[in-house]
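Accompanying notes for the structure given below.
Note that this complex is displayed minus one protein chain, with the remaining chains in position.
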Amino acid sequence: MTDAGLRLIAAALAVGLGAIGPGVGIGIVFSGALTAMGRNPEAEGTLRTYMILGFALTESLFIFALVVSLLIAFQII
Amino acid sequence: MTDAGLRLIAAALAVGLGAIGPGVGIGIVFSGALTAMGRNPEAEGTLRTYMILGFALTESLFIFALVVSLLIAFQII
Partner (left out) sequence: MTDAGLRLIAAALAVGLGAIGPGVGIGIVFSGALTAMGRNPEAEGTLRTYMILGFALTESLFIFALVVSLLIAFQII
């Protein structure tokens, strides 16, 4: 059990735990957009814009976790 | 207890933890789409498009975790 093994554990924890919140959050964003579109299909264009914005901002949290995971995995930190 | 054992733990943690968030998120996406279709069946085509988009973007988080898990498992990192 050396630091090389713990490095792999750390990389896995970063990407695994980092996917929990955004995974749920992105689903909630799209669910809200789909519900709104079913209720008012004429607003599709406006809803799409904010849906993509919400997706990108939620996804950004996972990207940070992924970057930290890759920094650990490839021994940059 | 060597690094080879820790490598297996890390691969399991990455894929296991990575499935939690997207697993819930994909369910929420489909639930929102089904609710909207029940309310407004005429919008099925539009809703299907965004449902598949939401599924794919939520699934992508799990794919990242799976890739990290396989990178660890097959000793690439």
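Read from first to last, the chains carry the letters A and B; within each, the first residue is number 1.
The rule is short, and it goes like this: contacts are C-beta pairs under 8 Å (C-beta built on N, C-alpha and C of every residue); 3 or more make two chains touch, one makes a residue touch a chain.
Values in this document were obtained by computation on a predicted structure and should not be read as measured data.
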item: Positions on chain B contacted by the hidden chain, ascending; value: 1-2, 4-6, 8-9, 11-13, 15-17, 19-35, 37-39, 41, 44, 48, 51, 55, 59, 62, 66, 69, 73-74
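Definition applied: only the chains that are shown with their structure count from here on.
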item: Rounded Å distance between chain A and chain B, as computed from the means of their C-alpha atoms; value: 10
